[in-house]
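Of the protein chains in this complex, one is absent; all others appear in place.
Chain naming follows the written order as A and B, and within any one chain the residues start at number 1.
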Amino acid sequence: MLEKTPFRTEVRSTVPGITLLVLSGDLDYDTASELSTLAEGLFSGDVRHLELDLSGLDFVDSSGVAALINVYNAARDRDAAMRIVALTSYLRHMFRVTALDQVFDLPA
Amino acid sequence: MTTARPANGTAGTVGVAAGDLAGTPAAPDGRLLRAIVEACGEGVVVCDAGGVVVMVNAAAAGLMPGLAPGRPLTSGAAGALFRPDHPEGDSRRVDHGRRRLLVRRESFGVAHRAWYLRDVTAESARTGALLAERHRTRFLMEAGRRLSASLNTRRCARVTVELAAASLADTAMVVLPPGRRQAGWVRATGGRPLQEGTVGTAATASVPGLAEALAGFPPVPSRWLDPAQVPGWLLPEGFGPAGHLLVTPLPGNGVPAGALVLARREGGSSFDEEGETLVRVFASRAGAAISAAALYQEQSATNAILTADLMPPELPAPAGMELAGSLRAAQQAALIGGDFYDVYLPEPGGPGEPLVVLGDVCGKGARAAVLAGQVRHCLRALLLVERRIERLVPLLNRALRACPSPNPYVTLVLGALRAGRDGHARVDLVVAGHPAPLILRRDGGVSEVGARGPLLGALPQAPVTPVSVDLAPGEVCLLYSDGITEAFGGPGGREMYGARRLKDALATCAGMPVAAVVERLEQISTDWLGGAVQDDRALLAVQARP
Partner (left out) sequence: MTAPGASAAVDVGDERAAYLELIGRADERGAVGLVLGLLEDGVAAETLLLELIAPAQRRVGELWAANRWSVAREHGATAVSERAVAAIATRAVGEGAPARGRITVACTDGEYHALPTRLLAEVLRLRGWHVDFLGASVPGPHLITHLHRTGPDVVALGCALATRLPRAHATLTACQAVGVPVLAGGSGFGGDGRFARLLGADAWAPTADAAADLLTDEGLSVFPSPAEAPAHLSDEEYTHLTRRRGDLLPRAMTALTRAYPPMASYDARRLDATAEDLGHLLDFLSSALYVDDTGLFADFVGWTAGVLRARRVPAGALEAGLRVFHDELRDFPRARRILTRGIGAARDAGADWET
C-alpha cells in the first residue's frame, strides 16, 4: 500500500506586506480542507499579497486543485493577490491540463 | 445387621487366619468385620453362589427394603439391579424408583458375591442440569454466530429454522411479517430439504396464537395451544399430527420481525417451562438478526434506486461506430465515485449527432457521485437548447458556478460523433481541464489530441475550441480520467503510471475490437495498482467500425 507523505504548511513573512505560504507533502482529498481553512484565516487578517511555494508538494489531486482555486477566489473577493512563486514540473503540467496556467500567476 | 448363615470360603476364613499370626497386631474377627461393614455408608449385599442373600447392611436395606438374608437376591423389584451378567468390578448406573443407584459387583472366592450400592440421585441431577445448561449455552452461542453473520432477511430466517429444527422441535417455521396480501415463510424439518413459500395474510389467523405473535404480543405457553387446530399448510407433508405446538414472536428493533412456530410430533415430549424459556431467548436473538437484516435490505434497496442513476449507462452502437467503456470506483462496496461517462443520442429522426462525455468531479465517493450525476443530467437538459459542443461547455460552466454544493469543479471531454465516408468516423472534441484524449491509428501509432481548455465551475469564463479527429476503420479515440495515469504502483509500488505507459499500452491494442481495448487497458491499470486502489478510473473508447 502506498504510504502518504504528510501535508505540511508553513507561513513566513519575510518582506513587509508579503506573506509566503510554503506547502509540502500530499495536497489531496484528505488534506485539502486544511489549506482552505488556513487561507480563509490569512485573508480575514490583513494579508494582501499571498505567495505560494508549491515546490515541496509531492502529489495534488482534484481536491487539492479545488483548494488552490478556492484560495485564488478568496484572494480576489478581498482584492488581494495570490502568486505562485515555485512549483514542480508535475504541477506545471497539471495547471496546463486544467488551463489554470492562464489564470494563476505562475513563475516563468 | 441381621442373622447370617455360617460363612465358608474367603470371607469366613479372614477373621480366623489373621489372629494366628504371632507378633502382628490381632486382625479384626468376624463380628468386628460385620460391624465395619454395617457402618459403611455404601450399601453392601453379600450373597452365596446360589444367589441367596447372606448379609445386608443398613445402608443397603434402606435403599432396598425387600432385601433380607435367606431370600433370593433377585426377588421382586431388585431384579433390574442385580443382573447376573454384571461384569465383575464394573460400576453401572441404574434407575430404581425415584432414585439413581451406582451398582458394583465383586466376587470373593467361588462362594460369595458382594454388591455395593451407592445413591447418586442428587449427584446425577447436578450433572444433568450442568449438561443441559452447557447444551443450551452451546446452542445459543452457535445461534449467535450464525445469526450475526448475514444481513439478508431470507438467509437469517433460514438459519433460524435450521437451528430450531436441529435442537428445539421436529419442525420449525418462521413466518415473516405479513404484507398487505401475504406473508413469506421458511420451514425446516429434520432430514428434509428446506422449504419456502407464502401464505395469505388471512390464513395466518387460523394458526392458534400466530396472529398475536405476529402482532408482537408475548408468547402464549404451549399447553394453552391446541395442536389439533393447526391448519394443513403449517406442517410439512407426511409429518403426521402435531402433538405439541409453540408459537413465539420474533421481537425486532421496535417492530416484530415475524414469528417462530415450533411443532413436535404426537408422542414426543412436550415443551416444558425451561424449554419455553430457551425458545424465547433464541427467538429474541433470531428476531434481532432478522429485523437488522430487514432494515439493511430496505436501506440497500433505497440505495440501489438512488445509485442506479449514477452508474454508467449501457453503451449504444451509433451508426458506423463501436463504443466501449469501463468505470472502476475507488469506493468498492457501492461502486460509485466522481468519474463518469455518458452518451446522448439525438431523438430518433431529430437533428444532431450522438455525444459522448467522460469527466471527473472533484472529490471522492458518494458526494462526488451525486455531483457527477447532476452534471450528466444538466448536460442532458442543456442539449435540448444547444448541441454545439463548444457552446455547451460554457453553459455547463455557468450552471456549475450557480451550483450550491462546495467545490463544484469538473473536468471533462465532450465529443460529437459523426459517421464519415468509407467507414471513417469523425469525432469533434472539446477538452475542459481534462487529460486530452489519445488516438490509436491502424499501424499502432498513438498521438494525443491537441486540445485543451479550463476546468469547469471555477472561473467566470470557460472558452474552449473544438478539435476534429478522423478515424479510419478500426482506429480508436480513447477518453480517460487521471485516475488511470496518476495511479501509483508498479514494481516498486510508488511510481506514477503516467501518460507514456498508457500510450505504450494503447499501441499494443491496434487491431483489437474496442471492448477488448478497454478491457485490456483496465486490466493493465489494475495490475499496476497491485490491489492498492486509490482513485476512480474511467475509460471510454470510440472506434470506427472495423
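Remarks
The definition used in the following text is that a contact is a pair of C-beta atoms (placed from the backbone, for glycine too) under 8 Å apart; a residue touches a chain by one contact, two chains touch by 3 or more.
Please read all numbers here as calculations on a predicted model, not as lab measurements.
Looking at the complete complex, one finds that the omitted chain is in touch with B.
Within the complete assembly, B:L335 is the residue of B:L33, B:A211, B:L335 or B:A419 that touches the hidden chain. Residue B:R520 is the one among B:H86, B:R136, B:R280 or B:R520 that touches the chain not shown.
Across B:R146, B:R187, B:R264 or B:R285, the single residue that touches the chain missing here is B:R146.
Mapped onto subunit B, the footprint of the missing chain covers residues 146, 149-155, 158-159, 162, 193, 293, 296-297, 300-301, 304, 332-335, 490-494, 500-501, 504, 508-513, 515-517, 519-520, 522-523, 526-527, 530-531, 533, 546.
We adopt the following convention: only the chains that are shown with their structure count from here on.
Taken together, the subunit B residues at the contact with subunit A in this complex read 338, 360-364, 407, 409, 411, 432-436, 452-455, 458-459, 482, 486, 488-489, 493-494, 532, 534-535. Touching subunit B in their complex are the following residues of subunit A: 1-2, 29, 61-63, 65-66, 69-70, 73, 96-100, 102-103.
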